[in-house]
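Worksheet for the structure shown next.
A single protein chain has been omitted; all remaining protein chains appear in their positions.
Labels A, B and C are assigned to the chains in the order they are written; within every chain, residues are numbered from 1.
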Amino acid sequence: MSKGTVVLAYSGGLDTSCILVWLKEEGYDVITYLANIGQVEDFDAAKKKAESLGAKKVFIEDLRAEFVEEFIWPSVQASAIYEDRYLLGTSVARPCIARRQIQIARQEGAQYVSHGATGKGNDQIRFELTCYALYPEVQIIAPWRIPEFYNRFVGRKDLMEYAEKHGIPVPVTPKAPWSMDANLMHISYESGILENPKSHAPADLYLMTKNPEDAPNSPDVLEIEFKKGVPIKVTHVKEGKSKDTPLDIFSYLNEMGGRHGVGRIDIVENRFIGMKSRGIYETPGGTILYHAHLDIETFTMDREVRRIKQGLGVKFAEMLYNGFWYSPECEFVRHCIDKSQESVEGKVQLSVFKGQVYILGRESPKSLYNEELVSMDVQGDYDPCDASGFIKINAVRFLVPYSLIIFHSSSHTI
Amino acid sequence: MSKGTVVLAYSGGLDTSCILVWLKEEGYDVITYLANIGQVEDFDAAKKKAESLGAKKVFIEDLRAEFVEEFIWPSVQASAIYEDRYLLGTSVARPCIARRQIQIARQEGAQYVSHGATGKGNDQIRFELTCYALYPEVQIIAPWRIPEFYNRFVGRKDLMEYAEKHGIPVPVTPKAPWSMDANLMHISYESGILENPKSHAPADLYLMTKNPEDAPNSPDVLEIEFKKGVPIKVTHVKEGKSKDTPLDIFSYLNEMGGRHGVGRIDIVENRFIGMKSRGIYETPGGTILYHAHLDIETFTMDREVRRIKQGLGVKFAEMLYNGFWYSPECEFVRHCIDKSQESVEGKVQLSVFKGQVYILGRESPKSLYNEELVSMDVQGDYDPCDASGFIKINAVRFLVPYSLIIFHSSSHTI
Amino acid sequence: MSKGTVVLAYSGGLDTSCILVWLKEEGYDVITYLANIGQVEDFDAAKKKAESLGAKKVFIEDLRAEFVEEFIWPSVQASAIYEDRYLLGTSVARPCIARRQIQIARQEGAQYVSHGATGKGNDQIRFELTCYALYPEVQIIAPWRIPEFYNRFVGRKDLMEYAEKHGIPVPVTPKAPWSMDANLMHISYESGILENPKSHAPADLYLMTKNPEDAPNSPDVLEIEFKKGVPIKVTHVKEGKSKDTPLDIFSYLNEMGGRHGVGRIDIVENRFIGMKSRGIYETPGGTILYHAHLDIETFTMDREVRRIKQGLGVKFAEMLYNGFWYSPECEFVRHCIDKSQESVEGKVQLSVFKGQVYILGRESPKSLYNEELVSMDVQGDYDPCDASGFIKINAVRFLVPYSLIIFHSSSHTI
Partner (left out) sequence: MSKGTVVLAYSGGLDTSCILVWLKEEGYDVITYLANIGQVEDFDAAKKKAESLGAKKVFIEDLRAEFVEEFIWPSVQASAIYEDRYLLGTSVARPCIARRQIQIARQEGAQYVSHGATGKGNDQIRFELTCYALYPEVQIIAPWRIPEFYNRFVGRKDLMEYAEKHGIPVPVTPKAPWSMDANLMHISYESGILENPKSHAPADLYLMTKNPEDAPNSPDVLEIEFKKGVPIKVTHVKEGKSKDTPLDIFSYLNEMGGRHGVGRIDIVENRFIGMKSRGIYETPGGTILYHAHLDIETFTMDREVRRIKQGLGVKFAEMLYNGFWYSPECEFVRHCIDKSQESVEGKVQLSVFKGQVYILGRESPKSLYNEELVSMDVQGDYDPCDASGFIKINAVRFLVPYSLIIFHSSSHTI
């Protein structure tokens, strides 16, 4: 008799194929689920493979549009960036994937979900927190954290042997000496030879962006139009070509960014699990959007609102990285950030060239920039004498004798 | 009889030359003071000009080394960046310049200081807050905020006429249609034709960095060594050339960054005075250091310490931008940040190419990166089962029925 | 010919009566405006006085209900408290008062508004920022910052003489040796003999609360019901009496708090203007609400949401104190806080006794408290083994050798 039904997040690769078979061995009915979030993949082949391995049902789900609209767009609004550098391309995909997995589990009456994420990474957390949040009674089977599984499959060799034994097609090309995760937003590379933080990434690692050295010798100039903090249109200024649905916009920015080698980073980051890891990422479209959004936001948002929103954005990035997309606090922060974006609209012109994004200019019907007020040539309503009072009052704190002691006693003494 | 002595921050240009003469007209003895903080300037000519215009004394002060060590280095430690983009090259020079001005004023027994900063900008505040902090009894003469002065000199034409009338040498080359401020760290460009936020900056604007399109077609690879969060050595990996004093290191990074067009930004920022302004900046060496420091910091600093330090860095950047370098709070924050940098040491390899800085790898004797712990191939002391407990406890909050309502009622409902 | 019309915030006292006459002398038509925000005042007498002194029009406006609903309630939601102690009773009244003043100015076609706030205080800022925000073109006449005025009226004696000369009724009772500001929320006392921060406040200072030593010897027990973070009902548990409109609720809490001497503080605070001042406040009803709201909020709000909201509340308190109620950032923060309060509902029982508020218990249909989950006697769904993994993963950061050095080198070494 079946122990029950499990919905397995299935990639089509060796690991999750072995997990599929192993779960069956363990007595579960297995439904496989493969999300299309923009990675390069032969979805038909994966489907057939899952079926041939005994999946009771196979779901291939195209989540690309909702991934962009419901997950990437809020991250753009938030200027979400983890530890000042990482644009969170993997993190933001996880709740999107897991949400559908839970929908399938509920719809199919499955009490279990399973995934092939490792026990040292962030993804297990991101998947599972989403599952618990959306389906609190769910039971999660994470083979890479189950001693019977991970002690049996200590290395790739064990998986290969198991695969051969169980008729699982074995990859013919050798595995790259690193692991990668790809989606519409980015590709990440880690592990293997990249674990040595000192060694440089090989030049042929990158799949999504051109090597800037080989990129075109002249820039492409784009105009991105924003409304409520999200792009609603991108136009290639010279060619006049434009895109205006979320998925098209984002894909086009990926194409442009990829062509010019935009968005490569090599970082050491802090995992939620408490260890530092080295990751290499390429996020072409996301990098362009990050810069463009920052520009239009500063142009249209009040200084003090932005300061508060900036703090919320930092918190949002941490939540996202740690897997708390579906949590009361992240819902709350997304709401607040969304509110802050109400008047973030207008057009930004930028060029992409040899790995870099250059902001060229911006305009907005909701700009808070006042050309007359700021002009050096026009006095306008502004009375420069006011500045004297402003400065003097700001210095009042310094006039109390003791307050000065702090720095007079410092090394910066005059 | 003299109204007293005033120490004037003198640039040698038309404005401050007119101010010099005007102050004399007004009855002051004028001492001029010109700081060498790395700008391109004919200091001898400026000296002679000031003397010929009747300065009682002329001070030309080479502050470059202290500018780097006491002002730029703490900013590097802080990863100081204003509104996510501006590296604060002008802001950080102001307290350095004003400090020496105050030293001169005290030493010369001057009760007054004066400067040529405008009444709409940040610099007036940065100068004056430093003055009040270090010399609370000082009186400040800011002609561009004195109605008799600014009503008399409404446009450049008035200054020219005044100059001719008073034997002030008049610049023969026409003024650029923007204003700029240069020092060792950066050049900023604003005003004039740049006031229209939509119009692109002219290609020939930049003086410190090459146009990336014209930059070399192959990268230079550098290794920067840090100790306590500041660079102590930079080496050109191929050429083997290296620099190891603060001023040499920073100058060399400027040279390298400049050659490859690194550090150009075009932004709209929020002035302390409450208005948005458009600024274009090029910060070649500072940009390289920002990236390199960030990398070695994340490598050697505990995640949670860094999170707190990140918040302090944001505050530090605001203080610096607003002119509060010499304030109790900025001293306090600098102290805290300095403390956080104790173990920020090691070497970062990076390449500069076509406007971009690429981190290539890093190593450190104080690294908190544990290659064995993070390895996918080695289990080490880490027990993957612990992660299950970690995740489940992190999900406890979601298990309380009502907590879910927040997002179940949201648009992201499943 | 008249210079124009000015709407004067008129208190009926000596200062603003002199200002009224002085403004007329200066050539303005004067409309007086007196807000009833709950202070004890003879409004009829004030009206007659203003008319007799030549006010063109006299407005007496009862703002008590909107003061509670639109200003105090959001402050309760925010747990607004300045520098950990001050409940902002004066600060929160200012935008309420100034808003109506601006409404009157617009309606009466007045280009000017005027007030009697001093030049060293916070209130001038709070009034004027509200005016500029709601009526940017308004001109403000602040006599205590106009040299001709403040040099003429150096002390109270000068005002008295002027009053006598111009037929202004002079107060017969001597002025208290301190100044006070009263409204529905609190009375503040400062200046005069209170300026010495060491000297104790006289026992007879307080007008709104009983001396705790003379307060009843047994507590009153109240139940306050909240919805969306604001009280919707207060019930005297023993007497069964209850109130359910905002103004009635708040007035009743004032009565109860006042009877038991609740809400007295003596603090030194930091003014926006940069100086420290000593203030004594009594806020009976506000203090009860602060405690009750905090209790129901923690009971019904997710931990992490609350943490973010707490930070927003601190910012809100600063904005409120500094006069930025009507600002983009304060609107934004109020919106966010309001959002956080959606499920803050339920009943809190508390007692008031001898100056203190004691929370006794709470209940809520939206509680996130799970009695079974937390119970020591029931294990429930909770698996204690999960805690082991949780703790070990939280300790992963400590296992990296170098991370320990920080504290091993500290004085807390073991």
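Keep this in mind: contacts are C-beta pairs under 8 Å (C-beta built on N, C-alpha and C of every residue); 3 or more make two chains touch, one makes a residue touch a chain.
Note that the coordinates shown come from a computational prediction; the quantities given were computed from them, not determined experimentally.
Undergrad: Hey, which of C:A65, C:M160, C:I232 or C:I273 is the one touching the hidden chain?
TA: If we include the chain that is not displayed, C:I273 is the one touching it.
Undergrad: Write down which of A:I60, A:V237 or A:C385 is the residue touching the left-out chain.
TA: From the options A:I60, A:V237 or A:C385, the contact with the absent chain belongs to A:C385.
Undergrad: Touching the hidden chain in the full complex, which residues of subunit C are there? Just list them.
TA: Here the touching residues of subunit C are 70, 79, 83-85, 99, 102-103, 106, 118-120, 124-125, 128-129, 132-134, 136, 142, 144-145, 147, 150, 155, 179, 191-192, 195-201, 212-213, 217-219, 264-271, 273-278, 294-295, 298-299, 303, 306-307, 310-311, 314, 318, 323, 326-328, 331-332, 349, 353-356, 358-363, 367-371, 373-377, 379, 382, 384-385, 387-388, 390-392, 394-395, 397-399, 403-404, 406-407, 410, 412, 414.
Undergrad: Provide the residue numbers of subunit B that touch the chain removed from this figure.
TA: Touching the chain left out of view, subunit B contributes residues 273-276, 302, 304-305, 307-309, 311-312, 315, 324, 327-329, 332-333, 335-336, 339-340, 393-397, 400.
Undergrad: Considering the entire assembly, which residues of subunit A contact the chain that has been omitted?
TA: Touching the missing chain: residues 300, 302-304, 342-343, 366-370, 373, 381-383, 385-390, 392-394, 396-397, 399-400, 402-403, 405-406.
Just so we're on the same page, only the chains that are shown with their structure count from here on.
Undergrad: Any chance you could name the chains that touch subunit A and subunit B both?
TA: C
Undergrad: So the centre of each chain is just the mean of its C-alpha atoms; given that, what is the distance between subunit A and subunit B in Å?
TA: 30
Undergrad: How far is the middle of subunit A from the middle of subunit C, if each middle is the mean of its Cα atoms, in Å?
TA: Centre separation, subunit A to subunit C: 43 Å.
Undergrad: What whole-number Å value describes the gap between the mean CA coordinates of subunit B and subunit C?
TA: Once rounded, the distance between the two centres reads 40 Å.
Undergrad: Where in subunit A do residues touch at least two different other chains?
TA: 273-276, 307, 311, 327-328, 332, 394-395, 397
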